[in-house]
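With one protein chain held back, the other chains of the complex are shown just where they sit.
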Amino acid sequence: MGGKVTCTLGEVKQRADFIIYWGGNPAECHPRHFTKYTIMQKSRFLPRGRKDRTMVLVDIRETKSAKAADIFLQIRPGKDFELITILRALIKGQPVADEQIAETGLSRAVVDDLIARMKRAKFGCMFFGMGLSMTRGKHMNSAALLCLAAEMNAFTKFVAMPMRGHGNVTGADVIMRWQTGFPFGISFNRGYPRYNPGEFSTVDVLVRGDCDAAFIIGADPGATMPQPAIDHLARIPTIVLDPHVTHTSRIARVHITTAPQGIAAPGTAYRMDELPMPLKPALKSPYPSDEEVVRRINEAIARKPFWLPDGRQPQMVATLG
Amino acid sequence: MIRITGGKVYDPANGIDGEIKDLCIDDHGKFVASVSGGRTIDATGMIIFPGGVDVHTHVAGGAINFARAMTPEDHRRTQAFMRTKTRRSGLGGMAPTTFATGYLYAGMGWTTVNEAAVPVLSARHTHEELADIPIVDKASLTLMANNEIMLDLLEQGEFERAKQVVAWYLWAAKSYGIKAVSPGGVAAWKWGKDAKQLTSPIAGYDKLTPGDIVTQLARICDEMGLPHPMHLHCNNLGAPGNIATTLDTLKHLEGRRAHIAHSQYHAYGGDGWDTMRSETTQLAEYFNTHPGITTDAGAVVFGDTVTITADGPWQHLLYKLTGRKWGNLDVENETGCGIVPYTYRPSNLVNAVQWACGLELLLLIRDPWQVFLSTDHPNGGCFWRYPEIIQLLMNADVRKECLQKIPDRIKSSMVLPEITREYTLSEIAVAMSAGPARALGLKEKGNLGLGCDADLVIYESDPDVLKMFGHPRYVIKAGEVVIEDGDIREAPQGKEFLVKPAYDPATDEFMRPLFEDHYTMSFENYPVEFERLEHPELRDCIPVTER
Partner (left out) sequence: MSLQVIENATCTFCGCVCDDIQLHHDDMRIHKANHACVLGTAWFLNHTAEKKYPVALVDGREATLDEAIEAAATHLHAADMPLVYGMSNTTCEAQKQCVALADQLGGLLDSHTSL
């Protein structure tokens, strides 16, 4: 169990004749997803484009994306995990009681029809959004959906992909993986990377009051995080890099204005399918780039005394057994 | 400047087999006849090899980075590299972080690595990762045998055009050569299928067979004059009875240069998982009678690892067999990859046969210039376990000990128990350095001659081969002492090799409409900018007929 069966967006454009959006509202949050990558595209394998594809939207409310869907499945809030689990059972022919299906807000006939369509597809793709990954069940929901996609490969080609938002968050994920082995939630306090979401993830750290300084870049936790987390940011020295003076800047000890990426700062950003795209800034900013500022902070810290005078850190553990 | 005195030098590229000889290195990191001043290293009683060259490894890019994400439990238990004032932290293990990859390779005396599978679409990402692998020099190979635009051209019989397009892609990727993975098989996997027969048309094509792709792509590599021949992962990897496919593939290559990747995975007899047996004798015989073709072992070592390959259908099978995590990433138009964590066990027939096959090929192929040390990292095992394989090659008694762990019923499925050959130090130097360097067309690597790159490793002579090769006394990279007495002294940035094969400038306009049909990014943004590469080194392409 576990893992991820996925593809780049061009595979969806080329081949996907069956597309499910689950807990996402691309029409409003990723407006060009339909037209550039998925249902509206024509391809050599799907020459009639939209007519050759079926789109299903699974969500707890009828968003604008429902208009684009062939089938809209409105499920009860917090029942995503249950529905995915039922689908995983039913595709394998395992028995599921009517009451269990009814609990999700769907009828057996609707679920059976969905399964028949999934199995009939030549190439199925499930995109999942924050309506799945950030609601009751959270990462368990994502894991269940990824399992469903993997298991569908016993019948036909099937893949799944998260609808990542927040600009270049995918780039952060990819880079942290190659430089530290882990995608987020990392501590270097033993001199090498360790991973423990819940312990080292930011909201938890801030709410517990575990950190004694914060460096915030490309995010505005002062506008999005729970109040106890914001209170802690205000208590400790907080440093903010942002093109705007943000909510977080106002409680920070240091704010540095930087050039916005892709508009005035060059570089690279990763698409949600982990392909890197070069940035082509149009404007010359009066402000320095994030890269330049962080590099200069790194250099300034490097000039200060290191942990041990001989250039090492105090070692608790050299090799783990 | 460095002078190394009194060491016993093994430099097979120059026919030097254990001579006591001084070596001098100038300030440009090259071997020279003499130096005045600088550091002197007294290597009396020590053994000197050219730095190791890995002809086939997976250390950077989307696939290994996917594997890193899938194995956090391994990162926790593995070797940790502490941050120092001058050096980044890192983690070793099954899928090491980039920084740790450089430390681990250099730590056992390897100074050049070839990343063997890069989709053009993730080439930009791969180069960024390669730039974060310190110390070693690097090259990368572009995946081409499932590229649909190229396959369409071959189907239409447009060989010349296909050649231009391949050259265009290579330059777009800024890579060093061409990798063919299971020709046609990954394209078929896009519909959940595979291509196992060399002479049957590929799913979605009327005429084109895997055999056609093998032959024509090898010809393209030769005519373009790539320094490294086509690097081929044959069809039907890992399957019992695949020896027939492998021999058939080799026949499709007659008259061409080729490097056969991880041949261990392609040397099995039997007709099912319970009848699988080694057929390395047949495969070795082919190499022994065809001196122009090279291979690397793709040896298996027992224990945990994570398997990653562009061979998507194989990984789906492995997931079904093991029930473990499964990662899959299909890349539009070009290729795909699959990732499954795996444990090789001596008590398991299939695993034991795989373990034996890798060693058998290394021992049965007589010329060490034809068969190189590799584990197809991390597929057969992690690269940092190479010293274990060296020990098994050099010491028949250690092999016997290992064979005792294998159930008797399995031993009849292998030939390893009958092999008595032991590698000499000189043969090891060929298999780990001089041979792969020559196969890669890197003349200044794996060679301690004047003017070559001063990449070398100095071992304390020790009857315990595992200790000797696992813990070099010094490693010198481009004339800089990077490892000394078990410590990383410096972590300099290495070079990256690439080629710029000539192509008709009209190829750009030919590609544009096809590209816009097949891809989702802008044509202009697709080629990796040359400026992105750190320390690039362009190599010439000389057509094989003009050499």
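A and B are the chain letters, set down in written order, and residue numbers restart from 1 in every chain.
By our rule, a residue touches a chain if its C-beta (ideal position, glycine included) is under 8 Å from a C-beta of that chain, and two chains touch if they have at least 3 such contacts.
In this text, all values refer to a predicted model and were calculated from it rather than measured experimentally.
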Completion exercise
Answer key for A:I20, A:I101, A:A149 or A:M272 versus the chain not shown reads A:M272
Problem - Selected from B:D11, B:D54, B:D74 or B:E128 as touching the chain missing from the view - result: B:E128
Exercise for the section: Touching the hidden chain in the full complex, which residues of subunit B are there? Just list them. Expected result: 83, 88-89, 128, 521-522, 524-525
Handout entry: subunit A, residues in touch with the chain not shown (by the definition above)
Key = 29-33, 36-37, 134, 163-176, 179-180, 183-191, 193, 197, 200-203, 205-206, 210-219, 221, 224, 236-237, 239, 241-245, 249, 252-257, 260-272, 276-280, 282-291, 293-298, 300-302, 304, 307, 313
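Definition applied: only the chains that are shown with their structure count from here on.
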Exercise for the section: Determine the centre-to-centre distance between subunit A and subunit B, using the mean Cα coordinates as centres, and give it in whole Å. Expected result: 33
Fill in the blank from the handout: The residues of subunit B that touch subunit A in their complex are 60, 62, 65-66, 68-70, 72, 75-86, 88-91, 93, 95-99, 121-122, 124-125, 128-129, 132, 190-192, 316, 319-320, 323-333, 336, 339-340, 517-521, 525, 529
Problem - Complex contact set, residues of subunit A against subunit B - result: 1-11, 13-15, 36-37, 43-44, 122-123, 150, 153-154, 156-157, 159, 174, 177-183, 188, 190-195, 268, 270-271, 274-278, 302, 306, 311-313, 315, 317-321
